[in-house]
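Excluded from the complex is one protein chain; the other protein chains are retained at their positions.
Chains: A, B and C, in written order; residue numbering restarts at 1 for each.
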Amino acid sequence: MTDLSVNLPGLPLQNPVMPASGCFGFGREYRDFYDLSQLGAVVMKAATSQPSCGNRTPRVAETASGMLNAIGLQNPGVKKIIADELPFLAQYDVPVLANVAGSTADEYVSVASAFNETKAVNALELNISCPNVKEGGIQFGTDPDMAAELTAKVKAVSNHPVYVKLSPNVSDIVALAKSVEKAGADGLSLINTVTGVQIDLDGRRPLLANQTGGLSGPAIKPVAIRMVYEVKQHVSIPIIGMGGIATAEDVLEFLLAGASAVAVGTANFQNPYSCPEIIANLPRVLQHYGFNSVTGAIGKGHAT
Amino acid sequence: MTDLSVNLPGLPLQNPVMPASGCFGFGREYRDFYDLSQLGAVVMKAATSQPSCGNRTPRVAETASGMLNAIGLQNPGVKKIIADELPFLAQYDVPVLANVAGSTADEYVSVASAFNETKAVNALELNISCPNVKEGGIQFGTDPDMAAELTAKVKAVSNHPVYVKLSPNVSDIVALAKSVEKAGADGLSLINTVTGVQIDLDGRRPLLANQTGGLSGPAIKPVAIRMVYEVKQHVSIPIIGMGGIATAEDVLEFLLAGASAVAVGTANFQNPYSCPEIIANLPRVLQHYGFNSVTGAIGKGHAT
Amino acid sequence: MKHVDMIVKSVRPIALDTYEMCLQNDYIANMAQPGQFLHLLVDGHTLRRPLSIANTDLVAGMVTILFKTTGDGTRRLAAYMPGARLDVLGPAGNGFHRRSETIKTALLIGGGIGVPPLYFLGKDLQKKGVHVTAVLGFQSNAHIFYEQMFRQLGKTYIVTNDGSYGGHGLVTDALDQVGAIDHYFACGPVPMLRAVTQELGSQAGSISLEERMGCGIGACFACVIPSHNDSGYRKICRDGPVFPAGEVVL
Partner (left out) sequence: MKHVDMIVKSVRPIALDTYEMCLQNDYIANMAQPGQFLHLLVDGHTLRRPLSIANTDLVAGMVTILFKTTGDGTRRLAAYMPGARLDVLGPAGNGFHRRSETIKTALLIGGGIGVPPLYFLGKDLQKKGVHVTAVLGFQSNAHIFYEQMFRQLGKTYIVTNDGSYGGHGLVTDALDQVGAIDHYFACGPVPMLRAVTQELGSQAGSISLEERMGCGIGACFACVIPSHNDSGYRKICRDGPVFPAGEVVL
């Protein structure tokens, strides 16, 4: 028997695989394909304090082994998410992470506080790394001091464990990770998308209405693995790894690099069964590479 | 007739396509495939002041739509390059850029000075962005002040135009670009490789002996286009764009984003005829999208 | 909607840069409603391609798609050989709402590669006893496809942008030749839909929209369009691609 379980702050995971924020809506659509209780956890689309419309279309473009998106945090607002979406997810026996976004520190705090009301959320994922909004978001993700301050503020009000989701678009990911760890983060999510642009040759302008977008998918996996690998050497809080995961082998690569759990984003679009298929394959892959459990593989890719 | 020529400081280019540094050695191997005079220019492998052995092997790994490399600046040293390699390149009617590397400012200065001796070099490409050496290189590439200081020092001694090659592994590429422009750079090369890691599942350690490597190839094109696009809005010196170019359409995308010329790296490995094929296809592609010249397309992808 | 394999039975060019592909899968053939689409995975690509269902054959379990080769995905698709398997999500989206009690005469308005779903719809309407007229616009003579097929459904007006066949101009230039109708069904580029809905004013109608998609199932918010009512954005992949004319902001 291969033990897939892993225990993270607020998240008793039966397996380490969860759909990534923004790539799974609030779960309703994937319910048509499989039972969501199979998942390790579910990460919801980003919540802001007020309903947000997001950016103009086109919002996605395809790239080599990846895609760009500039959805821009479209969501019905935290109140509606709590009222309409969480009861749906609560039907399933699966932990829920709420992805928290905002354009000011106050907004992050208010969204985080709003989630205090509900038991249907197990942890927060503080999204200080969304490249697709004009204000906030990304600034908090590039300045270690601002990131720490925000983390501390959210920790102060929230009764949920807080995972801080970092941006890869920085010179020094380790500085950011250490900074938010010190500020009280319970865990890290690595990585959000890499900022990119595609130019429409016919239109002679960026294809995305927002001009820039976030690159995701297998193209960015080496960048994600690098950041998990580097950060792991400098922090002791758990890391949820993501970026380009499409197979159980990819999951093991993240575990070896130092992730304690993983999120799957873009792969859901290519194959709606990605998450359950990866979970089904994981025991075989772990065994093949000599592991009996997920926890046994975490961080084992570091030269000793 | 489509006019492919473009005039850059020190580089009267008959066409905008040159092989990227490190992906073409010193040209000898590709001579077996085609006449190097067809190229817009040739960029040589990085030169250091002393012969350098580079990193241990494995030095390359494959990734989705890309590759990682950690060659580590192996080269015979600037003296031997001038003595043995430049005479070979001088046989061809093609401008040559010398890629200059070092681990200290003094080393950069001494390599740059050494190239003063020869007329076979048309311009320097200051490599402050190599992710694969332990010292120097990358630090100069992430700190705008250090980058500016180094640029000024090299400009002070060199009698060649200086293109500064920037690293994408930074929070703020525009700050770096502006800083080196102010310090006297004649042009910019964008981008060097994106730092990445691949873990060998069997070996349970990073596959590359150097652990981290530089990601190149189509996977990074959106990142490169983004940086060219952003930098173009803030500098007036010309940009040599690179990162994932494999087709003439890719070249046009870089031109529209704001590059005045381009370099082709990884694509040479997949198809040794990449550069001449791209050059041959460029007139048709320019015409198809309504351009009569390369210069007519530069920067035309910016929303007006 | 299911995740299925479909077997390529045939691929053939039917107009300039335009192909007809027949795919075998009983489930899709039986479930498909006019206006729905297939979300197809083409080898070597990250994102699926949405392509409308243009016809079905229930007996043979066959589904027809018609597509223009506008990029690498559709070009590769056109190169698939009979026997190849295609990874498909479908039938996706909501089809055209058509109540035969209230609709006795229908007008199909198609522009270019918006024409395919209208053929499937027209066949279905004809079967339901609805009187069908079609106005189809193409770039030029070389781009025209399925003309005879539409003529078997009802009176068909063809216009071309360059006047190389049929009427010269846009589909809107031909609308005044059509008599009274109960409902129109339009599919084509947004500027065409904008012109059509304006021209036909308060006339009841349905329009089918296109947008770049991420998931194709409603989870990613890539394919949204603002709506006139207070529900905010609608998702083209899940709430559409067909909307009542006037519901969304074009």
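The rule is short, and it goes like this: a residue touches a chain if its C-beta (ideal position, glycine included) is under 8 Å from a C-beta of that chain, and two chains touch if they have at least 3 such contacts.
Being a predicted model, the structure only gives us computed values, none of them experimental.
**Student:** Which candidate, B:Ala61, B:Val111, B:Val197 or B:Val228, sits in contact with the chain we can't see?
**Tutor:** For the chain that is not drawn, the touching residue is B:Ala61.
**Student:** Pick from B:Gly184, B:Pro272 or B:Gly299: which residue touches the chain that isn't shown?
**Tutor:** B:Pro272
**Student:** For the full complex, which residue in B:Asn69, B:Thr195 or B:Thr212 touches the chain that was left out?
**Tutor:** Final answer for the missing-chain contact: B:Asn69.
**Student:** Could you tell which one of B:Pro51, B:Pro87, B:Gly203 or B:Gly296 touches the chain left off the display?
**Tutor:** B:Pro51
**Student:** I need the residue numbers on chain B that touch the omitted chain, in ascending order.
**Tutor:** Residues of chain B in touch with the missing chain: 22-25, 28-30, 32-33, 45, 51, 53-54, 57-63, 65-67, 69, 71, 74, 217-218, 266, 268-273.
Heads up, the rule we're going with is that only the chains that are shown with their structure count from here on.
**Student:** What is the identifier of the chain with the smallest separation between its Cα mean and the overall Cα mean?
**Tutor:** Chain nearest the overall C-alpha centroid, as shown: A.
**Student:** Can you work out the whole-Å distance between the CA centroids of chain A and chain B?
**Tutor:** 34
**Student:** Just give me the whole-number Å value for how far the CA centre of chain B lies from that of chain C.
**Tutor:** 46
**Student:** When the C-alpha atoms of chain A and chain C are each averaged to a single point, how far apart are the two points in Å?
**Tutor:** That gives a centre separation of 36 Å.
**Student:** Could you pull out the residues of chain A that touch at least 2 other chains?
**Tutor:** Residues 63, 65-66, 217-218 of chain A touch two or more partner chains.
**Student:** List, in ascending order, every residue of chain C touching at least 2 other chains.
**Tutor:** Residues: none.
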